[in-house]
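For this depiction, one protein chain was excluded, whereas all remaining protein chains were kept in their positions.
Chain nomenclature is as follows: A, B and C, assigned in order of appearance, with residue numbering initiated at 1 for each chain independently.
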Amino acid sequence: MVSEPHAYDVLRWIPALPLAAALVHGVWLVLVRRAFSRGLVVALSCGSVIAAFALSCLAFVELIQLPESERVLSDALFTWIGSGNFSAEAAFRLDPLSAVMTLVVTGVGSLIHVYSIGYMDEDHREDRGFQRFFCYLNLFTFAMLILVLADNLALLFLGWEGVGLCSYLLIGFWYSDRFYAYCGSKAFIVNRIGDFGFLIGAFLLFWSLADAGRPTVAFHEIREAFPAIADATVRLPDWLAFLPGAPDWKLATVIGLCFLLGAAGKSAQIPLYVWLPDAMAGPTPVSALIHAATMVTAGVYLVCRMGFLFDAAPGAAATVAWVGGVTALFAATIAIVQTDIKKVLAYSTVSQLGYMFLAAGCGAYSAATFHVVTHAFFKALLFLGAGAVILAMHHEQDMTRYGGLRRYIPRVHWVLLAGVVGISAIPYVSAGFFSKDEVLLSAFLADHIPGNRWLHAIGVVTGGLTAFYMFRLFFLTFYGAERASRDALAHAHEPGAVVMAPLYVLAALSVLGGYLGPSEAFVPVDDANSFGNFLAPVFAHGGHAAHHVSHATERWMAAGATGVVAVGILLALWLYVGRPELPARIAASAQGAYRALWNKYWVDEAYDALLVRPLVALSDAVLYRGIDAGLIDGAGVNGPARAVRALAAGGLKHLQSGLAQGYLVIMLVGSALVVGWLVG
Amino acid sequence: MAVPLEHVIALSGLLFAIGAAGALARRNLIVILMSIELMLNAVNLALVGFSRQWGDVAGQIFVLMVIVVAAAEVTVGLGIVIALFRNRETVDVEDASLLRW
Amino acid sequence: MSAAAVFFYAFAALAVAGGLGMVLNVRNTVAGAMSLVLTMVALGGVYVLLEAYLVGVLQILVYAGAIVVLFLFVVMLLNLRGEAFGPERQGFAKVLGVAVVAVLLAEFVWLLPGAFGAPATPPEGFGGYRAVGLALFTDWLLAFEVTSLLLLAAMVGAVVLAKRSIE
Partner (left out) sequence: MIVEVVVKMLFIVLVMMGLFLPLITWVERKQAAIMQDRIGANRADIAGIRAIGLLHPAADVLKLLTKEDVVPRGANRVLHLLAPVISIVPAIVTLAVIPFGGRYRFGDTTLNLVVADIDWGMLYVLAVGSIATYGAVIAGWASNNNWSLLGSMRASSQMISYEVTMGLSIVGLFMVYGTLRLPEMAAAQDHTFRLLGFLELFGWVERLPGWLDWLRLPAWGIFLQPLGFILFLTCIMAENKRPPFDAPEGESEIIAGYHMEYSGMRFGLFYTAEFLEVPVIGALVATLFFGGWAIPWLSQETLVAGVTPAFGAGFATGLCLLLHVVSFLVKVVALVWLQMLIRWTLPRMRYDQVMDLCWKAILPLSLANVFVTGGLILLVERLR
C-alpha cells in the first residue's frame, strides 16, 4: 500500500502540451479556415509530443528516485465534479504502471508523429488535411495521457471517451470515402457498447462503495475501501438462473464482468473485436499509434488498474483469461489467410491483445503490462513498416500483388524483419520472447483459473500460428516472384529519412526491448526481471501469490514454445518461398475451412443479421417514424404550434383590434379581477 | 402626518380612476397621454404616502424614477403624436389602428 | 382638524377637480392641460404636506414646469382647436371600460378602511434633498444610472420620431 503521494506539478504539463497544440490547430482551422504552413504544423505537433515525452522521462526519473514503497507522484488541479458526497478531482497520479504507459504513449507516440510527417506528406486529397490530421493526433495523445494518468475513474472515463472519439475521427479521416466513414462509425458504435459496460461497472462500484460508507472514485481510495465490499453479493434475476453460481454472485464478479465488457470493447476482444480490422481504413500511422500501440491497450490497462478487484473475483478473472485466450487463437487463425497486409496486422493485434488479457486474467498483471510494452514496440514497427511498403507500392495493400520487394526497398525489408522476429518470439533476439514467455508461464501457473493448462496450450499454439502468419506476410511481401505490375515496381522507392528514422529506432526496440525485464531463467543476472519488480507495488497481490517454478521447468516450457514457433516459421518458409503453388491447392482441398477463415467465420455477417439489421429496422420503424417523427415532432412540437395557430386564426386574432383602448379595457378587467380576489 | 394614510390612498385611487377613465374614453391622443400622466401621478401619490407612513425614503426614490420614466414616455409619446399627425393629419387614437390582424 | 389637514383636503379637492376638468373638457385641449397643471401643483402641495419636500418641488418643476408645457407646446405646434373626430368606434368597450374602472375604484375603497396602522415617526430631515439625495446616490445608484440611459434613449427616440426626414 502506498503512502502519501508526492506532489509533482510537472505532471499537468504532460497532457497539457498536446492539448495546447490540438487547440491551436483546431481553433485556427475552425475560425480562420486556412492551414498553417506544414513546417509550423510539424513544429507544433511533434514538438509538443516530444516535449511531453521529455517531461515523462523527467517524471519517471523523479519517480524511481523515491523509495520503492512510496513511488507515487500526484498533481491535483481542481475539483472537476463536486456534487453531494460525490467528488471527482481533476487530478493526475503517476505510479509505476501509469509511468510505463505514459512513457510508451509519449515515446512511441512521438516516433509515430515523426513518421507521419513523411507519410502524410504524400497525401494531397484535401488541402487542410495535413493540419487536421496532426490536430487529431495531438488530441488523441492528450486523451490517452489523461486516460493513463487519471487519478480516478471519472477522469479515466474522460480519456476513455476521448480516445474513442479520436479513433473515430482518424479512422474516418478520409471521410469523403463512404466506406471509410462507415468504418469509423462502426468502431465508434462498437466502442459505445463497451463504454456502456464500463459505465455500469463504474456506477455499481461507486454505488456499493457509497453504501459501504466510502463514496469515492479515486483509485487508491477505492483500493483501500474495496475490502469492505469484497464479499458483498448480489441476487441475480431469475432469468439468469442458468448461470454458474446463481442466484447469488459476488458483487465484485458482476463489476468485473462489466469492466471486462468495457475493456473488450476498447481492446477488441471477443465479442467486440469486429471494429478493429475495419479500423485499418484509417491512415497507417493511425493504425500504428491508436490501433496497435496505445489505445487498444487501454482495456488491458483498465484490467490491470482494477487488478485488486479481479483478484477478489475469480469468476471474472477466469472469464478475462478465457476471453483473452480464445480471442488470441481465434484471431490468429483468421490472420493466416488474409491477404490485405494491414488486415493481417490487425488480426495479429487482436490476437496479441488476447495474450495480454490472458495474462491479466491469470493475475499476472506485470506480465500483461510487459507484453503491452513489447507489443507496442514491434507492432508499431510492423505497421509503420507496412506503411512504408504501402507507400512504396502506391497504396496497394494486397500482398498477392507484392512479392520480391526486398530488391527494391531493402532497408524496409530489414526493419520489417526485425519486427517479424520481434513478434514471433525468437529466443533472446526478440522483445516478444520474454514477455510472451511470462504470459504463458502465468497461464501455466494460474491454478485458480479453471482449465489453465488448456489456456497455456492455446497460448503455445497461437504462438506458432503467429510466427507462421507473420513470416507468411514477410515472405509474401519481400520474397518469391514479383507479382506487382511493371510500372508499380518501376516507381517503387525507399521512403525518406524522416520515415526511416523512427523505423530504425523501433527496430532496435523490438529486437532488444525484451531486456527491459527478462526472467531470471534466461538471463543469469539476479533481479534481471526489473520490470516486474518495478511494477510490483502497484499489483500487491491478494489471495494467490504467484508461486514460482524452477528455472529448469521454465526453460523447458520456453523450449517447447520455441519449437512450435520454429515449426510455424519453417512451414511459412516452405509454403511461400519453397513451394509457392501449394497454398492455393491446400485452400482448394479444404474449401470449407478456408472459406470460414477467409470470411472471418462470418462473424460480421452474423452480427449484421442478428443485431444490426433488427436494430436498424426497429429504430427506423418505431423510434424514428413512430416516436420521433410521430410522437415528438407531431404531438410534441408541431401539435401545439398548429393548435395555437388554429386558435389564433379562429378567434383570438379579433382581440388584436389595433385599438389601444380596447387593450386597456382588457387590462383593467384583469386588474379589477385581481383586486376583486383580494376583496374576498 | 396630517391625515390618515387611508385618505391619501383614497385620493390616489380616485385620481387613478379618473385618469384611467380618461385614457379609456377620450379619443384625443394627447389627452390620453395626459390621462396616463394623471395615473402615474396617482401612483406617485400612493408611493409618497407609503414612504411617509413607514418613514422610509425609498418610496420617494421610486417617485423620482417614475417621474423620469414619465418624462421619457411623454417625450417619445409626443414625438409619436407629431409623426402621426404629420402622416395622417389626425390625433384620433382610433385612426391609429394599423397594427392589427 | 389641523391646518395641515385643511390644506390637504383643499389640495385634494383641487387635484380631483383638475383631473376631472382635464378628462371631461372635450372641447378644448389646452384648457384640459391647464387643469392638469392645477392637479400637478395641488399634488405638489400634498407631497409637501406629506413631508416629501424634494419630491413636491420636483413635481412642480418637472411635471408642471416641463412635461405639461411640452403637451401645450405640441398642441400649439399641431394647432389643434376643438376636436373634429369621426364616428365613435367600440363605444361599448368604452362604456364597459368606464364601468370596470368604477368597479375597480369601488373595490379599492372597500379595501381601504383600517388597512394601515399608525404612521411611523420619520427620521430627522426626512424627505429633504439631503436624505433623498443620499439614498439616491448610495442605495439606488444603479437605478439612477439606468434611468439616465433611459432618458438618453428617449431623447434619441423623440428626435428621430419628430424629425421630418432623417438625413
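Annotations for the structure displayed:
Here, a residue touches a chain if its C-beta (ideal position, glycine included) is under 8 Å from a C-beta of that chain, and two chains touch if they have at least 3 such contacts.
Keep in mind the model is a prediction, meaning the values are calculated, not measured.
The chain not shown here makes contact, within the complete complex, with C. Among C:A64, C:V98, C:L136 or C:A154, the one in contact with the hidden chain is C:A64. Listed for chain C, the residues touching the missing chain in the whole complex are 28, 30-31, 34, 37, 41, 44, 53-54, 57-58, 60-61, 64-66, 69-70, 72-73, 75-77, 79, 128-129.
To be clear about the criterion, only the chains that are shown with their structure count from here on.
Ranking A-C and A-B by contacting C-beta pairs places A-C first. Chain B and chain C have centres, each the mean of its CA atoms, that are 6 Å apart.
Centroids of chain A and chain B (each the mean of its C-alpha atoms) stand 73 Å apart. Counting partner chains per residue, chain A shows two or more touched chains at residues 657, 659, 661, 664-665, 668. Residues of chain C found to touch two or more other chains are 89-90, 94, 97, 101, 104, 108. Interface residues of chain C facing chain A in the complex, by the touch rule stated above, are 89-90, 93-94, 96-97, 100-101, 103-104, 107-108, 110-111.
Partner chain A is touched in their complex by these residues of chain B: 20, 23-24, 32, 93-94, 96-101. The residues of chain C lying in touch with chain B in their complex are 2, 4-5, 7-9, 12, 15-16, 19-20, 22-23, 26, 29, 32-33, 36, 39-40, 43, 46-47, 49-52, 54-55, 58-59, 62-63, 66-68, 70-71, 74-75, 77-78, 80, 83, 85-86, 88-90, 94, 97-98, 101-102, 104-105, 108-109, 112-116, 119-123, 126-127, 131-132, 135-136, 139-140, 143, 147, 150-151, 153-155, 157-162, 164.
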